[in-house]
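I have placed the structure first, in the form of structure tokens, so that the comments after it can refer back to it.
One chain of protein is taken out of this complex; the other chains stay put.
As written, the chains take the letters A, B and C, and residue 1 is the first residue of each chain.
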Amino acid sequence: MGPEELRAALAPALGPSLVGVEPFEGFAARVRFRREGATELFRAVHGLGNTHLSMVAGIDWVDHREVLYIVWSDAAKQYTLLSADLPADDPHIETASGVWPSANWHERETWELVDITFDHHPDLRHLLTPDGYEFRPLLRSFKIHEPEELEVKVRHV
Amino acid sequence: MSASPSVRPAPVARSMTLPPESLRLEGELPMAGAAVPFVEIEALRAREFIPAAKEALGSLISNRSRETLIGPVFNWAGRNSLFPLHWGLACCAIEFAAAFGARWDAERFGVVARSSPRQCDLMIVNGTVTWKVAHKLITLYEQMPEPKWVIAMGNCATGGGPFRTAYSVVPGVDKLVPVDVYIAGCPPRPEALLDGILTLEKLIRERKE
Amino acid sequence: MSSATLYSVSYDLVHAILAAIGSVLPYPGNVWITNPDLITGLAVLVFGAILLVATMLNTILLIWWERKLLGRFMDRRAAMHVGFAGLLQNFADGFKLFHKSTVKPREADTLGYLSGPTAYMVASLLIFGILPISSGWNSGALPLTLLLALAVFSFAPLFIFVSAWSSNNKYSLMGGMRSAAQMIAYEVPLLLAVVAVVIVAGSFDLTTIVYEQQNYWFWGPLFLALIVFVAAMLAEMERIPFDLPEAEAELVEGWNTEYGGMLFAFFMFTDYLRALIGSILVVLLFLGGWTMPSWVPAAATSFPLAGIVWLMVKTYIVFALFVWVRASLPRVRTDQLLRVGWNRMIPLALLSIFLAAVLVTVRCLPAFGCIPSLGT
Partner (left out) sequence: MSEMWINMGPQHPMTHGLWNLRVKIDGEVIVDVDPELGYLHRGIEKISEDRHYNEVVTLMDRTCYVAGLAWEHLYIIASEKALHIEPPERAEYLRVMCEEFQRLGSHIMWFSAFVVDIGLLTPLLYGMRDRDLVLDLFQSYTGARMTYEYMRVGGVRNDLPPGFTDRARTVLDWLMARFDEYDKLTLGSDIFHKRCDNLGILKANDCIAHGVTGPMLRSAGVKRDLRKDRPYAAYDRVEFDVAGADSADVTGRYLVRMEEMRQSVRILRQVLDWLDRNPGPVMARELPRWLGAPYAPVGREGYLLKRNYPKGVGFSSIEEPHGEAQAYIVNEGGEHPYRVKLKSPVFSNISAARQYLVGYRVADIPPIMGSVDVCIGESDR
């Protein structure tokens, strides 16, 4: 399924929230959308046979953040890339875990590392970092550095 | 004998049902079956018994013989049967497993991995220690009974390795628990691990109780 | 066989020593020291000490035997650097565990935590007092040796459960409960399989059972009972494929998870003690005990202590079979284990009793062989 067919299939359901469908190396197409139409897009893409969501990723572009969904269709044997731009001061988007249950953990990870909130997520807890970890390491503003000399105090109970 | 006052009360004969002197044969002592004079002694309560027995045993064996006789035996035993904790942190855990495999067979030296920290005396930190697992590592270390040793296997456990700059990694397990032997390598080969264990045996041999 | 028994030997030993001491003591010390009651008492103590030391040495040797065999099955060499061929390895382990501090969990129940392993070991050691290891080499002629041995053998689940419960650990508790369920389930087929032997031998006395086998070992005619007995014994000894209580993969170390130091050594030691008892019982009940077939040259059966040597050789071979099973079988699951115990083992055991009864009646079965000594 090429970009043009994909646009034709998605445009009626999405309307203005579909920003564009463009060719992209390695994928059937790259579908760019606005976060307002996220759930409709997920349903429509899932309905086109893309039953397997293989990853959710977030990228911090400093001025805005991008959230990526990569889905796979067993019939077409192709990946499709869905991406939405989110403003950096209020990065949130509707969860995809209602459509693809596999999005659950990927969204938890994206939330804790790239600080993108997923609305109506069933279980938005820390996954990789400890509970109560305040930093969002994969933001560009988070700098890694050589560890300082530190002394760990162990309290015996 | 002496006039000094005795703290302990003098033995008191309770039962005096001995046969009369005339019926007793010469030289025969009252044995089981016959009536025995009952001597009251101070009974030690069970809880006091163990320290008392330890003291009594300790006084039997002089400090010097403890050093020369018993110490070496336990030292020999301790260094020849090191049970490492069976756990895998990261990459080095695979080489740790390979060291117990058919080609290297760490059991030749009496090294048998046990899953419960209570039964271990050696913690081999085989991989990257993250801050999330740090307090669990300390708990495991605390759960091991004395005497216990720690081997930092690989660069990550020694100083953070390639992940030293990462936000979630402890730069060296010696920040958390005392380490006896460091093994370099990323990951160290099984031979290096065996060498580390033998180095630890050497350290224990030179150790004074 | 010689008429000497372990007890008579120890009595003679004590008597000789005391008489020697008494001959140099002045009156009334010499009379006091050669008192027969004192000699009896000391002889019992010496008997116990010899038995204890022999048992411990054998158990440690058994552990070494298993480790070496298992190593060879696994294409490696196991312990080999401590002592000759690693013979001292288990002594090192024992001394080390003795030397280690014992950590009692704060929430554990002190009485149960400390007494459980101790009672477990003592109860298992007790059996050696009554197991005949050669003609006359037992504590005395008890008429119900077999029953007593099995009764004491079945104390273990209680102590395991006590120590598992009192160590206040979920894994220990689950291990202890599994262990209790398993041992109780397999106690029944074990006893039923023994009944078949008792029917054929006509006695509960192990010595008599062995002498009944002088002409024909029971493993042929009572093959079904042997199978049931060995399987039930594997479950009682908690070895693979029935080692669920200490199943390493799901329950960390089973019921001894919280035990370290000396108490753990007790558990480890007693496990192998029970393996030794199990192997000896298999030899006594089915493999002719210390007797050898008549085609074995007389020179091989008449040297001093030949009975004990032959018994131990057979025991170690039987144990090697147990190790072989361990090296080649996976572990079953609790419910499957219990189902096999109640649904398969007990009917098989009852069938073996029936076969034994038929055997006693007709003396010869085409498929199972004859028992020439029956009815004498």
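Operating definition for what follows: a contact is a pair of C-beta atoms (placed from the backbone, for glycine too) under 8 Å apart; a residue touches a chain by one contact, two chains touch by 3 or more.
Bear in mind the structure is a predicted one, so any value in this text is a computation, not a measurement.
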{"item": "Partner chains on view for the chain not depicted", "value": "A, B, C"}
{"item": "Touch with the omitted chain, as defined above, among C:Val122, C:Ala327 or C:Val360", "value": "C:Ala327"}
{"item": "Hidden partner chain, touching residue among C:Gly29, C:Gly83 or C:Pro241", "value": "C:Pro241"}
{"item": "Contact set of subunit A toward the excluded chain (per top definition)", "value": "24-27, 51-55, 57, 59-60, 68, 70, 74, 77-79, 81, 100-102, 104-106, 109, 113, 126-130, 137-138, 142, 144"}
{"item": "Contacts of subunit B with the absent chain, listed as residue ranges", "value": "85-91, 93-95, 97-98, 100-103, 115, 117, 127-128, 130, 132-133, 136, 140, 162-163, 165-169, 186-187, 189"}
{"item": "Hidden partner chain, residues of subunit C it touches", "value": "70, 73-76, 170-171, 174, 177, 240-241, 243-244, 247-252, 326-336"}
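Just so it is clear, only the chains that are shown with their structure count from here on.
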{"item": "Category of the chain touch graph - line, ring, star, complete, other", "value": "line"}
{"item": "Inter-centroid spacing, subunit C versus subunit B (mean Cα positions, whole Å)", "value": "29"}
{"item": "Centre-to-centre distance between subunit C and subunit A (centres being mean Cα positions), rounded to whole Å", "value": "64"}
{"item": "Inter-chain centre distance, subunit A versus subunit B - centres from mean C-alpha coordinates, in Å", "value": "53"}
{"item": "Shared-contact residues (touching 2 or more other chains) in subunit A", "value": "none"}
{"item": "Where subunit B touches two or more other chains, by residue", "value": "none"}
{"item": "Subunit B to subunit C touching residues, read off their complex", "value": "27-29, 31-32, 73-74, 76-78, 80-81, 101-102, 105, 107-110, 114-116, 118-119, 121, 143-147"}
{"item": "Subunit A-facing residues of subunit B, complex", "value": "131-132, 134, 138, 142, 160, 164-168, 171, 175-176"}
{"item": "Residues of subunit A defined as touching subunit B within the complex", "value": "129-130, 135, 137, 142, 144-147, 150-152, 154, 156"}
